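Got a structure for you, questions after.
Of the protein chains in this complex, one is absent; all others appear in place.
By letter and in written order, the chains are A and B; residue numbering begins at 1 in each of them.
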Amino acid sequence: MPILTLRNIHKRFGSLEVLAGIKLAVEAGEVIAIVGPSGSGKSTLLRVVNGLEPFEQGDVELDGQSIRAPGNLAAIRRQIGMVFQQFNLFSHLTVGENVMLAQRLVLKRDAKAAEERARVLLARVGLEDKWNRYPSQLSGGQQQRVAISRALAMDPRVMLFDEATSALDPELVGEVLAVMRSLADSGMTMLVVTHEMNFAREVADRIVFMDQGRILADGTPQAILDAPEDARIQQFMRRLAER
Amino acid sequence: MFLDWGSITSYYGLLLQGAWLTIVITLASFTLAAIVGVLVAAARASAVAPLRWLATVYVEVLRNTPVLLQIFIVFYGFPSFGIRMTAITAGILGLGFNVGAYLAEIFRAGINAVPRGHREAATALGITPLQSFIWIVAPVALSKVFPAVTNMFIATLLGSSLLSVIAVPELTGQTNEISARTFLTIEVYSFSTGLYLVLTLGSALILGMLGRRLFPARARG
Partner (left out) sequence: MDFTPVWASRWLILDSFATTLTLSAIAVFVGTFVGACVTLLQLIGSRLLNVVLRAYIELFRGTPLLMQLFFIYFGLPMLGLDVDRFWAAFVAISLYTGAYVAEVLRAGVEAVPRGQTEAATALGLGFGQRLRYILGPQALRVALPPLVGVYVAVIKDTSLATVIGYNELMRRGMELVLQYGRPLEVFLVVGLLYFLICFPISKLSEWLERKFTRDAGGTEP
């Protein structure tokens, strides 16, 4: 059984249909890269998965539990971690406090357990020495690695990455991708909205290509990237190559 | 011109008592104002339309009429409804309600200045709206508007002098009283002016240090 299932999701902003019947099944341990032109609904889809964005039709299920069932939303959110394009670290809290806060408030861990967990995760992304720093004192790449640790501290079963490297200076992209890669290697289930085609090719098990709120293609990286059948995908790949 | 500084030494005690009452009134009014400010700001952000309107009317009326008038209404007008109180209580209420209207607007601006991503990240982590407000939105908002809040505290301190008009013996009241009794007008007013400067500049200094301690530049977004 898939760990995460999206059933025929429809979402509208006014007259614009941003998601026009999205169906997707994600197996445990799978890494799925979601690619496509901007405005195709990729980010909206991620935000729908953990309930940040309301949607009109369809359903999201985690382990067969519907996000629409009363009381389920909070439980599902807790099990899905999210990493944002703009990091969204809490500016008034130190690195350590950022990683500890939700553990204490949501999982009700005691201070010691939360700190232990936070230190392990920060060490894993190479930032254990930044414990007392504030976000404003870190580079973008470091902030994003803290944000990943913050999400992982909740022991999520699925991680969502919403253009996690798009706001970074080019020289800082690599350090964040490396963290994401090792996370994928450790068996984490991941949905990754990205423009980094090399990352998608090397790390993803499947690539989902979206355009105008629909899934145009869903298959192995080789199938989607090397021999795309759809004309729109071919055009998209050409534009990327020209950049 | 002959200034008689020697003769006012015997009134220092009374003036310092007045200054102490000024501090007490200021703290009481400002505490009330902070509570009113939070409630009114919350009402203005409420989903219930009549509550929003009511809060807006409150803010506009209190900010566009003289605070002295508001104190008079509490002190002389409320007894018409059978609500009687001492002058000092009436003054604290009038001043607190007035400053509360300003604080409500300041808090609202602060909450609007909290980056949307902060709230989204909290939601995505499973933090409840109430927890998010207490641990993330409120502290970040306060860090953004702390200088404005400091200004309002000093405005409250200065506004407390209005209580002298309803015969509360705070610093201004004591000063008038002693001046009228002794005719040492220049000396007494100069001394009290100095006391007020100590209080306002002192508050600015202390609150400035508190602000830098609570919200260091590196902890702001």
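Simple rule for what comes next: a contact is a pair of C-beta atoms (placed from the backbone, for glycine too) under 8 Å apart; a residue touches a chain by one contact, two chains touch by 3 or more.
Because the structure is a prediction, the values reported are computed rather than measured.
The chain not displayed here makes contact, within the full complex, with B. Interface note for the absent chain: among B:T9, B:S46 or B:T193, the touching residue is B:T193. For subunit B, the residues in touch with the chain missing from this view are 1, 60-61, 63-70, 72-73, 76-77, 80, 109, 112-113, 158-162, 164-165, 172, 175-176, 179, 183, 185-186, 189, 192-193, 196-197, 200-201.
Following the convention adopted for this analysis, only the chains that are shown with their structure count from here on.
Residue ranges on subunit B touching subunit A, taken from their complex, read 115, 117-118, 120-128, 131, 135-136, 139-140, 143, 215-221. Taken together, the subunit A residues at the contact with subunit B in this complex read 50-52, 74, 77-78, 80-82, 84, 86-94, 101-102, 105-106, 134-137, 147, 150-151, 154.
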